[in-house]
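For this view, one protein chain was removed and the others were kept in their places.
Here is chain A:
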Amino acid sequence: RYSSMKDYLSELDKETKKALETFYGFSEGKSKVRRSADEWNSTESDFFKQIPLLKFEDFSRTATDLRSGQKRKIEGSVFHKDSSIVNSGDSNDIIGFQLCDANNSSECALYTFSSGVNAIQEWYKLHYMNIMAQIPLETKERLSYSADDLLLTCFFDGLSCDKRHFTRFHHPLHGNCYTFNSGANGTILSTSTGGSEYGLQVVLYIDEADYNPFLVTSTGAKIMVHDQDEYPFIEDIGTEIETAAATSIGMHFTRSRKLSKPYSDCTETGADIPVENLYNKSYSLQICLHSCFQKAMVDSCGCAQYAQPLPAGAEYCNYKKNPNWMYCYYRLHEKFVKEQLGCQQICKDACSFKEWALTTSIAQWPSTVSEDWMLRVLSWDKGQKINKKLNKTDLANLMVFYKDLNERFISENPANTLVILLSNFGGQLGLWMSCSVVCVIEIVEVFFIDSLSIVMRRQWQKAKKWWNDRKRDQSGKPPQAGDPERQGHNNPMCVDEDLPTFNTALRLPLPQDNPLPRTPPPNYSTLRLETAFTEQLPDTLEVGQH
C-alpha cells in the first residue's frame, strides 16, 4: 500500500497519529512514572487539538490511566464513568480507548490494552477503516500496489511469466493482492513435475520505505496457497515471507472428503446454511463466520464492517453516517467472540476441502558475492519506473513448488450401508432360523391374515346361524334342516361348475372331478390326508355359496 499516495486522503488521520505518537513517544527514554504524567498532559492538549480534526476522534481516543483517580474525574465530567470495562488490568499503566454510544453517551465501553503498541495499532485501524470506507473501490485499487510494482521477475514451470498471469483482488486491509493462476481467464496452469525448478519463482519488490508506519509494523509479503475457487483469508492463514531472503515453500497436497448428513454434520455446498455467502467463492467455514458476523453487523448497527464484503443494500460504516458504529462494532465483536451471536452454531464445516501442507525454509538471498550484480540487474529490470538502486531489504525471493506430485486423499466411507445391513440380517436369520423375508411374510400371513380371516368367518357363521335361528324362530319352519345334510360330497353346490365337455370326457380316462360326486361319500374320507381341512370345509363351502 502506498502510504505516500494515500496520504492525501489519510493526511488528517496521519497527522493525528503523529500527535498521538508524540504523547506516547515521551515515554521512550523516560521512566514509567514520568510517562503517565506526561501522558495526561499531552492528552489534554491533544484532546482539544483533535476536536477540529474529526468530531468523533476525541471520544474514542481517550487514553485513560486507571491509576490517577482525579484525572478520571475530569474525564468523567465529559463522559460518564460507568464504562463496561473489558480489561481491568493490575498493571499501573494501562492504555486504552473509550467507545461511547453517540445517542446515549452514558453508555461507554472502555477498551484497554496492556501495551501502548497494541492500543495505537487498534486505534489506528479503526480510523483507517473509517477513512477507507469512504473511498470508492476503484480509487483504492489505484492507490494500492500494482502488479508491475510488486513483481520483479516471475518464472513458472521453466517458463517466464508476467503480470498477466496474476489476477488482482482487493483486500480490505492488505490492499491489492495478486493471485497467481487464479483461473480467472479460464485456464488453470498445471505443473507436471515436483521440484523447485518447476514451481513458481518470483522476486517481489517490497518498498519498505513506503510502508504505513502505524498500520503495518512488519515488513515482508504475505502469501497463501489456496484453491482456485477458495477465498484467500490472507490475514487469517497467510504465511509471511521475509525480505532479503529466498523463501522456499514446498507443498504437499491433501484432499479430504467427509460424508455429509447422517454421518457427520457438514455441508456440501453451503446451500443448506441460512447464512448468505457474501464472498463470491465456494463455501468454507471461515466464509460463513465472516458473512454471519457481517449480517449481524448490518442488522444491529445499520452499516457493514469494512474488512468484509458488502451485503446487498448496505454500505460501509463511517463516522459521518453512522456516528456510533464503532461502539456497536466492538459490542458485537465481543458477543461474536463469546459465541453469543450464534454464528458458530449455524455455520458448519465444509465436507470437502483441500489443504496444502507447506514446508517453509529460508536462505539468504542474494548471497554476498552475487548481491552486486543481482541488484544491478534487478534495478535495470525495474527499469524506467524507479530510478533509485534497489536495496536488498526491498526484495523478497519466493519459490513455491510441489515437493512431490503425490496427492493424499482422505475420504470417509460409510462403515455400514443398507445393503450390508440387510445381508448381515439375512445371514443371521438364515444361520439360526433358516428363515428369510418370505418366511416372515408367511408368518404374517398365517398368524394375522389367515387366522384373522378364520376368526372372521367363524364370527360370520355364528352371526348367520344366529340370524337364521332367529328367523326360524320368528317364521316357524324355514328350510333349516337341509343345510347340515347338504355338506360334504353330496352337496350339489360343490360340483364343479365347468362340467367336462364331451371331448375331454371321451378322451381322458376319468376326470377326477367326475367320480367324486358319484363315489359313495363317507368311507373313503378317512383316507384323506389333510384331515385338518375337513373341519374347515363346511366353512369354506358356506362362504363359497354366498
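Methods note: a residue touches a chain if its C-beta (ideal position, glycine included) is under 8 Å from a C-beta of that chain, and two chains touch if they have at least 3 such contacts; residues count from 1.
Please note the rule applied: contacts and distances are computed from a predicted model.
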Among "CAHM3 protein", "Auxin-responsive protein", "Epithelial sodium channel subunit beta" or "WD repeat-containing protein WRAP73", the omitted chain is listed in UniProt as "Epithelial sodium channel subunit beta"
Among A:228, A:367 or A:468, the residue in touch with the chain that has been omitted = A:367
Using the definition of touch stated at the top, determine which of A:185, A:264 or A:424 touches the missing chain.
-> A:424
Candidate in contact with the missing chain, chosen from A:132, A:154, A:177 or A:332 | A:154
Per the touch rule stated above, chain A touches the missing chain via residues 152-155, 158-162, 192-197, 203, 245-246, 248, 250, 252, 357, 359-370, 372-374, 376-378, 380-381, 383, 397, 401, 403-406, 413, 419-420, 422-427, 429-430, 434-439, 441-442, 494, 504, 508-513, 515-516, 519, 524, 527-530, 533, 536-537, 540-541, 544
